[in-house]
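Report on the following structure.
With one protein chain withheld, the remaining protein chains of the complex are depicted in position.
Read from first to last, the chains carry the letters A and B; within each, the first residue is number 1.
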Amino acid sequence: MDKVGIVGFYQVKLYSDANYGRYEMIFEAVRGAIDSAGLKKKDITTAISCTNDYYDGRTISNCYTVEVGGGYMADESKVEMDGAHAVLYGLMRILSGNHKLSLVWGGSMASCFPYHAARLYETDPTWERPVAYVNDITAAGFQMRAYLEKYGVSIEDIAKIAVKNRKNASRNPLALQEAQNANITVKDVLDSEIYADPVTELMVAQPCDGVAALLLAPEKQALKITDNPVWITGVGYNQETYYLGDRDLTKSMSMELAGKMAFDAAGIKDPKKEIDLAEFFEAYAHEEVIFSEALGLVDMGEGTNLNSEIDGDIPINPSGGAIGGNPPCGTGLIRIIEAAKQLKGEADGYQVKDAKKAIASGQIGMCAQNNIVYILEGGN
Amino acid sequence: MSKLTQRKSMDYIKKQYRETRKMPGSWYLSNYKYKYNITHLQPFLKKLKEKKLVGLKCSGCNTVYYPPRFVCGKCLVKPNRWVDLRETGKVSTFAIAYLKDPETGEIQEKPMVLVHHDGADTASIAQLNPEVDFKDTYIGMPIKAHWAENPVGGLMDVEYYDLMKDDAKDLDLPED
Partner (left out) sequence: MGRQVAIVSAGFSEHASKRSDVNIAELVSEAVEDCLKKAPSVSFEDIDAFATGNMPGFEGSNLPELWMADWMGARNKPLMRVTTGGTTGGSVGIAGYYTVTAGLPGIDTVLAIAFEQQSQGDTSVGLANVAYGEVSLLNYLGLTYDQVGRLLSAGAAIGVAAYQATNYMHKTKIVEEDLARVVVQNRRNAAKTWWAHLKMPNLTIEQVLDTPYISFPLRYGMVCPASDGACAVLFTTEEKAKNMCDIPVYVNGVASVAHETAILGYSASGSAQIDPSEQLGAMKTSEICYQQAGISFPRKEIDYAEVYSPFPNQELMWVEKLGLFEETTAPEMYKNGVTALNGELPICCSGGVNSTNAIGASALERPAVAALQIMGKASNQVPKTVHTAIGHGWGGSLNLCTMMVMSDEPQRKWR
């Protein structure tokens, strides 16, 4: 596939209960992204939004966001998945040759609704919803337990991931304040409230308020807009079966297939050597391990042994990841923005040295049923 | 899943399991707490209390928004100039709702209008004087705001719109 440039981006500061309305937040992100590229409203020919009717409590959740979301008289559409999937649609529109600049924004306000209750409506209405025992949290419990048992990994090793991400988040000024903790210990994580054993509160990516936006342009156009674009050189997405019993929960089939597709597109043979950093949407701490194994960044079962600190072998989630703040429909998009920041050398305080190629991912569904992976490259 | 299994499973579901059960469920509205920032509405509400109408004008495209809004979708900038509006306007469109009276059970005809205020570029939803016969409503009908006796700085300060009989008098009102 042809490479596509990220020419501008903006993310609002994440809050657990923001003191402003939905439209103001969307406007701030969209205007910020357009300003960051030095463009005008009329340059936007297509606008893709990402919201969810249930998360917003609004049927047709893109109906009232046309004006604030930069969609007025533009070729507009909405992807109802993760923000990273919306970027995919924006990317397709650029690759089609029909559009020269596409605006993508996504996000939601989790303070307006009980996030995990809304996610109950994603379960099978016949078998699982009536009993309500199977939901995104208990499913994560199943998966974490299965992983721990299979590879004989201790729960402390998973807690370490949460510790690392929360420490990283403390260096990211846009991360959620509640998630920023430079002095957190493994004990703190394990002693926090139990959500669904073995998942504890601090291993969960806390839903919050936030919107992010980015601008995509084809190669030629991108170089006109900025001297220093970040290139999307590969993308892959995939959905596996829903039923947890049909899946091997100790790995992520959809991530593996999505990764294959993305690596093929970007011409990456050995991800272990070629990838300099990864930004994953890990809704739960253990997902980071499973994703890095699925993408071949580390051998199967060795995920917890990888040094993924900011100065480690392959830094994972130097921004704090989703554990550093998880605005529904925006998290995957923020991962792409954070990876782009690293490649541009703009990640003040949590910059990875010599970052040239990065992975960013997004997901939806229980145990990350549907995954999307991007390969990003910096420089010209 | 192979093609055969897939096809088979479809047939299986359709032929072997004819009966489908209904599962109860609901979408609770009460759980949502919508958030709105009303900073840009405060000057407007304050003026309503003084029986004055104001709109917000976008410097980019000169569109006057009434009621005020904080972003102009055309330019994607914040409108920032307050302008005074007249109390007069026109019916830009209307529909007649058929509502059941909760007490008598009678079907009542209620004309609902979209009012286009003179000096504004947007239309807003409003109601006519209940004494106006709905058969008299037409597009372009001149109307005038009818104020509540004691305005409180809320949307009900303009109680309803009166039919305007003599519009010559209103033309003397000062312009913005």
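Descriptive notes on the structure:
One rule holds in what follows: a contact is a pair of C-beta atoms (placed from the backbone, for glycine too) under 8 Å apart; a residue touches a chain by one contact, two chains touch by 3 or more.
Being a predicted model, the structure only gives us computed values, none of them experimental.
The missing chain, though absent from the display, is touched by one residue of A:19, A:98 or A:305; that residue is A:98.
Looking at A:6, A:79, A:217 or A:359, the residue that reaches the missing chain in the full complex is A:79. For subunit A, the residues touching the chain absent from view are 1-2, 21, 23, 47, 52-54, 57-60, 62-68, 71-81, 85, 88-89, 91-93, 95-98, 118-119, 121-126, 218, 235-243, 253-254, 257-258, 261, 264-265, 364-366, 369-370.
One chain of the complex is left out; on subunit B, the residues touching it are 1-3, 6, 9-10, 13-14, 18, 20, 22, 25-27, 29, 32, 34, 36, 38, 41, 45, 63, 65-70, 73, 92-99, 109-110, 112, 114, 116, 121-127, 138-139, 152-157.
Here is the rule we use: only the chains that are shown with their structure count from here on.
Centre-to-centre separation of subunit A and subunit B, using mean CA positions: 37 Å.
Partner subunit A is touched in their complex by these residues of subunit B: 21, 23-25, 27, 29, 31-37, 69-77. Residues 18, 20-24, 27, 30-31, 34, 41, 54, 57, 66-68, 70-73, 109, 111-114, 117, 121, 125-126, 129-130 of subunit A touch subunit B in their complex.
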